[in-house]
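Inspection log for the structure reproduced underneath, given as structure tokens.
Note that this complex is displayed minus one protein chain, with the remaining chains in position.
Should a chain be cited, it is by its letter among A, B and C, assigned in written order, with residues numbered from 1 in that chain.
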Amino acid sequence: MDNGKLDVTKAIEAVKRIKDIVDANKEYLTELDSAIGDADHGINMSRGFTKALEKVKSNEYNDIGSVFKDVAMTLMSTVGGAAGPLYGTFFMKASMKLAAQKEADLSLLAQAFREGLQGVVALGKAQLSDKTMVDALTPAVEALESAAKDGLTLKQGLEKALAMAEKGMKDTIPMVARKGRASYLGERSAGHQDPGATSSYLILKAFYDALEG
Amino acid sequence: MDNGKLDVTKAIEAVKRIKDIVDANKEYLTELDSAIGDADHGINMSRGFTKALEKVKSNEYNDIGSVFKDVAMTLMSTVGGAAGPLYGTFFMKASMKLAAQKEADLSLLAQAFREGLQGVVALGKAQLSDKTMVDALTPAVEALESAAKDGLTLKQGLEKALAMAEKGMKDTIPMVARKGRASYLGERSAGHQDPGATSSYLILKAFYDALEG
Amino acid sequence: MKKLINEVEKVVEESLQGLVKAHADLVKLHPSVRAVLRVDSPKEKVAVISGGGSGHEPMHTGFVGFGMLDAACPGEIFTSPTPDQMYEAAKTVNGGKGVLYIVKNYSGDIMNFQMAADMLAGEGIPVEQVIINDDVAVEDSLYTAGRRGVGGTVLAEKIVGAKAEEGASLEEVKKLCERVNANVRSMGMALTSCTVPAAGKPTFELGPDEMEIGIGIHGEPGRQRMKVKTARDIVEMLATAVVEDLPFKAGDEVLAFVNGMGGTPLSELYIVYNDLSDFLEKKGIKIVRNLVGNYITSLEMQGCSITLLRLDEEMKRLWDAPVCTPGLRWGM
Partner (left out) sequence: MKKLINEVEKVVEESLQGLVKAHADLVKLHPSVRAVLRVDSPKEKVAVISGGGSGHEPMHTGFVGFGMLDAACPGEIFTSPTPDQMYEAAKTVNGGKGVLYIVKNYSGDIMNFQMAADMLAGEGIPVEQVIINDDVAVEDSLYTAGRRGVGGTVLAEKIVGAKAEEGASLEEVKKLCERVNANVRSMGMALTSCTVPAAGKPTFELGPDEMEIGIGIHGEPGRQRMKVKTARDIVEMLATAVVEDLPFKAGDEVLAFVNGMGGTPLSELYIVYNDLSDFLEKKGIKIVRNLVGNYITSLEMQGCSITLLRLDEEMKRLWDAPVCTPGLRWGM
């Protein structure tokens, strides 16, 4: 009885897919972070989502908000660095919008991700073009919202969001970083893709793949 | 009025030649010492003979014993390591035999070098085949002595001594070291030429060249 | 990658085990979160807590003890610790006079400490934070993450720890920490990179005749790569940037701190100190205290940093006060 929405099973599947795709890209993310940061982003994300998956697999859930909340708490206490509180906040704020919900359609997920993004911005104070995850997340959330307005399905919406996240991620390449560790490099940070924007793209890809079935 | 003997001028010339040949082989000696020691023999010898040359050039001498003595004192206080006291003693003991002598013929130089060698053995307690400078010095001194017995000239004697020193030096290659730093390597010291035997050969070469004129 | 480790995942854990075994008279582990605590956290003082990524040893775990920190919260290698560590550590060592978090200025550290502080404040526990940002290699701007916290952190922890040990109030301790931060400047350089164990290869590559100027303490690239120079020229570059920034002036009394990045022999750090001493003498800046050694490191990186702190009488007295930690000890 797949209605194309994000239910508890698919939310857990999404966490599993995030873990897998982050693991598969662990070295890649770390290499990106070597160039303009401190060579730990892939390691941090892999550690966090491994623990998050363990956590959500060991629990019974009645609503997707609780899945998101457990992910948030686990990321917060296992990732560390900049990405830990940021992704922790993203999932925490999103979980509030999804609290007590058995499933989410495109419109609800768009709202939840918007909340998540706002949390990231409130905490990290990054603006667009600061060369951070915000540069991938912002166009993705906007795509979700406009797809919802256009009445598309969740899967269609995520497909558009994914494309925009990918573009946002690639757009970070020429940027000069103004937030996070890469900003210490000044002009030398240009020419490198932001690791956090890349992991944001991967997370969206995992959501999309989870809905694929 | 070159009578083929070692006078003050030639003794000083010998010191200069030692300095030059040690400098030219500084890296080579150090490389030999890297393999079975601590990579400083060329550096030590170069430092010592640079200072020794400065010393003998800045003095007036009436006898060759005093030249040898100044070389000895300078080596003692500038070379350090194992080679410093050993070569210092070599020149010191030799200088005693040469004290107040205006020049040395083959027989006298053979006696002086014998004294020097005995000093080295007394101090360092190395036997033949322990893979040290003694393995080059011993056959060289023996060659000087038998050449003296045969009534050869100083130059002829040094030529024979040089050939024997070279052979003695090369013979150290297969030896397992039993004295000095190389002995810590045990069996692994075999297959490498001893740096001290090599510098002894070079010193004899410099004496020979100095007499060449 | 060659390291004296067992498993990359257990580097921090096992190193902490070794630390508390070697210094059981001074420090112990927190029972539930990853934190090193003073073995005897006295009640009648402000609790001074720091933390940050691991890989900078002895900082911060080696600075826990009498006259310095009450707790240190180490993250994974070069990765900020998580809020639960700072929160639980504070709950354990707070004696009632409140908690000061000394935080190095990195986005990750700031956010994680902030969350812990929010949690404490929510429970009515008095908590203050001071952000150390002394690295002049980073251009300071409202529009960036600002300057990193580097060598000044060690000096702040010593001086502020001594003040807390005297029984000063949270407000006083915080004010002093801000004063130290306002008077301290640093800059570092590297001859080689370092290898994060879990990454398995060097964070960056330097040619056999290259060095990186303005390096941080995380193997992050610096601001400028150039051919290696003599110690004297390197000191000139680093110290000029440091001196001009505050600026330090003729007649100023300073603490000069020459720090090794972990892989540079002590003998070379003394050469750097010798050159720094000459440099400052020419400028009329007086070294009245100094520290030379590996205190805030970057794993096995070869290189050094120079930190100058303009001292006042109180800072001098507090610097000289007894300290007894695994990494810094005198007077007892």
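Everything below uses one rule, namely that a contact is a pair of C-beta atoms (placed from the backbone, for glycine too) under 8 Å apart; a residue touches a chain by one contact, two chains touch by 3 or more.
From a predicted model like this one, the values you see are computed outputs, not experimental measurements.
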> In the intact complex, which of the depicted chains does the undisplayed chain touch?
Replying inline: B, C
> If the hidden chain were put back, which of B:K102, B:K167 or B:R181 would touch it?
Replying inline: B:R181
>> Among C:V39, C:I125 or C:V228, exactly one should touch the missing chain; which is it?
In response: C:V228
> Among C:P31, C:G124, C:P208 or C:G251, which residue is in touch with the absent chain?
Replying inline: C:P208
> Of the residues in chain C, which ones touch the absent chain?
Replying inline: 2-7, 11-12, 14-19, 21-22, 54-55, 57-58, 62, 191-192, 208-209, 211, 228, 230-232, 234, 262-275, 277, 290, 292, 294, 297, 299-300, 302-304, 329-332
> If you put the missing chain back, which residues of chain B would it touch?
Replying inline: 30, 34-40, 43-44, 47, 76-86, 123-124, 178-181, 183-186, 188
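The rule we apply is simple: only the chains that are shown with their structure count from here on.
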> Looking only at which chains touch which, which shape fits best: line, ring, star, complete or other?
Replying inline: other
>> Using only Cα atoms to place each chain's centre, name the chain farthest from chain A.
In response: B
> Could you state the distance in Å from the CA-based centre of chain A to that of chain C?
Replying inline: 32
> Roughly how far is chain A from chain B, going centre to centre by Cα mean, in whole Å?
Replying inline: 75
